[in-house]
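Excluded from the complex is one protein chain; the other protein chains are retained at their positions.
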Amino acid sequence: MSAAAGMAPRPVLLAARDLTRRFQGLIAVDNVSFELREGEILGLIGPNGAGKTTLVSLISGTFAPSAGELEFAGQRIETLRPYRRARLGIARTFQVMKPFPGLSALENVTVGALFGTARLSGRAAAREEARALLDFTGLGHRADQRAEDLGGPDRKRLELAKALAMRPRLLLLDEVMAGLNPVEVDEVVELILRIRARGITILVIEHVVRAIRRLSDRVMVLHHGEKIAEDDPATVLQDPRVIEAYLGKRRQ
Amino acid sequence: MKRLLTWAVVAACTVLLAAVPWLGDEVTLQFGINALLFAVLAQGWNIIGGYTGYASFGNSVFYGLGTYGVAIAMAQFNLPFGVGIVIGVMLAVVFAVALGLPILRLRGPYFAIASLGLSAAMGAVFSNLDIAGANIGLILPLARNDTMFYELSLALLAVATLSVAWIAASRFGRGLIAIREDEDAAGVMGVNTTLYKILALVISAFFTAIAGGIHAYWITFVDPAGAFDSTLNVRMIIMAVFGGPGTVFGPVIGAFLLSAVYEMLANSISTAAALVFGLVIVVAVLFMPKGLMDLGWGFRRMGLRYLLHNLRRSRL
Partner (left out) sequence: MLLVQIIANGVLLGGLYGLMALGLALVWGVLNIVNLAHGAFIMLGGYAVFWLFDLAGVDPFLGLVPAMLGMFVFGYLVQRYLLNLVVRSALLNTLLITFGLDVVLTYMAQLLFSADFRTINPSYAGSSLAILGITLPLARLAAFGMALFLAGLVWLLLNATQLGRMIRATAQNLVAARLYGVDPRHLYALTFGIGAALAGAAGGLYGMVAQVTPYVGASLTAKSFVIAIIGGLENPFGVVLGGVVIGIAESLAALTIGSTFTDMISFGLLVLVLVLRPARKLRAA
């Protein structure tokens, strides 16, 4: 379900050129280049350890690249610190979720409203925004519960709400469906599509195939840090190289 | 409505405290000055340790700089007290930025130990500076006016507490709390973590230095051991933590209570006073690790079981 089909190509929001990241001899991301257009949903898949989260960390600024360039809305950002990129409109969720444990769900999301691109100046305005987003993600009834007391699926919704509170232009989702049953997966897919409908560009790391198929306009595959495929979902999922990457070399 | 009530009570208490010089005797007054100054130290630590989550074991550096700022200005250059305070504060702020930048990059116990190391090193530096009187120390002009010192300390505490209240309600404060809860997440959400941490340390240094300056003029004698006393660090931390770190009034209550406890013990069992004080600390950490303020909420929610609740959460 590609919303971009039949329309004039949208402007490029994020461009990566030869992005590389090394950790003491290990190459986690190897010369990855790609473009992400406004309003797109790009799926990022690959076996464990392929470098997907590292790539997202390079985009959010948690790590600086060892080599390569990164452009956001025409501006070079690879040397910017995380908080600067957040203010430009890049938001991410963490695979190993990082809520603010001692704060309530509402307070968690309020931080995003206060410091994201919106930079809402009043605490009251930020709290209102936070409440609205908690409702949007289905956490309205848990607004005052402490983040560390929330269960798995609710924590994921919280991560999402926090990221949305920043009013980002680009949303980086890292395995938000892990551990969810099929019904929950469908709910989150609907949520993500509604987020895209609000005009936010999304990059989704996922292992759940159903979700990738339904969500992605295009899919990119990483293996050992390298990009090995990039195309529409159906094509990519049938690509023998991709299958081999997941299953290992077939025995002759 | 509740907030209005709280502030009304606080205002009433402040007026009462301000009247102490005319209500109490000389001993009470001196105890009061000490308790007030400790409360300021606890509040200062509260900003960097309680709200930002960086448990500094080196705030005695700022205290000592404030102390020596006043001492050198008044004893060596015959400048007025106010100028001495300004010098002390400027020294403290400069050091907060210069030392803060490298060591605020450290996390957890390493930050604590680095700050501890800095405070020990400072003491050694000043014991070798002639302008600071080296190991002999400096003697300041006498000002026989305990009432003035008392009211000054009270005013400082009021300003410090109001500042903490403002911080807690502000965007800056939310950022500090976010840093404390999860620094990486705070960063990617748009908080300029480096700037905020340094600011927190600077504000902390500001109040701590003024407290040191007032204390110096009050006791008229300054030497490196007293100015850069490293046990000050643990005492201010314990008061802040006992009262409730990351709250507006917790450190003040903790400082007043623990000062009173220590005073009572010193009067009744003297040599064993410190020993009992140590035991008090141990028991407090076991049963009320989040301080008195949290004990208040906890008691309301689950009564005495609160004490066991904490134990169960933190035991092996």
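Here the chain labels run A and B in written order, and each chain numbers its own residues starting at 1.
Basically, contacts are C-beta pairs under 8 Å (C-beta built on N, C-alpha and C of every residue); 3 or more make two chains touch, one makes a residue touch a chain.
Given the structure is predicted, the values throughout are model-derived calculations rather than measurements.
Shown chains touched by the missing chain in the whole complex: B. Across the entire complex, the residue among B:Val234, B:Ala260 or B:Met302 in touch with the chain not shown is B:Val234.
Only one of B:Ala120, B:Ala165, B:Ile198 or B:Ala266 touches the absent chain when the whole complex is considered: B:Ala120.
What subunit B contributes to its contact with the hidden chain is residues 49, 55, 102-103, 105-110, 112-114, 116-118, 120-121, 123-125, 127-128, 135, 230-231, 234, 237-238, 241, 271-272, 274-275, 277-282, 285-286, 289, 310-311, 313-316.
Methods note: only the chains that are shown with their structure count from here on.
Per-chain Cα centroids separate subunit A from subunit B by 43 Å. By the touch criterion given at the top, residues 60-62, 81-83, 85-87, 91-92, 94, 98-103, 107, 110-112, 114-117, 119, 121, 123, 162, 166 of subunit A touch subunit B in their complex. Those residues of subunit B whose C-beta lies close enough to touch subunit A in the complex are 169-171, 174-175, 177-178, 181-182, 184-193.
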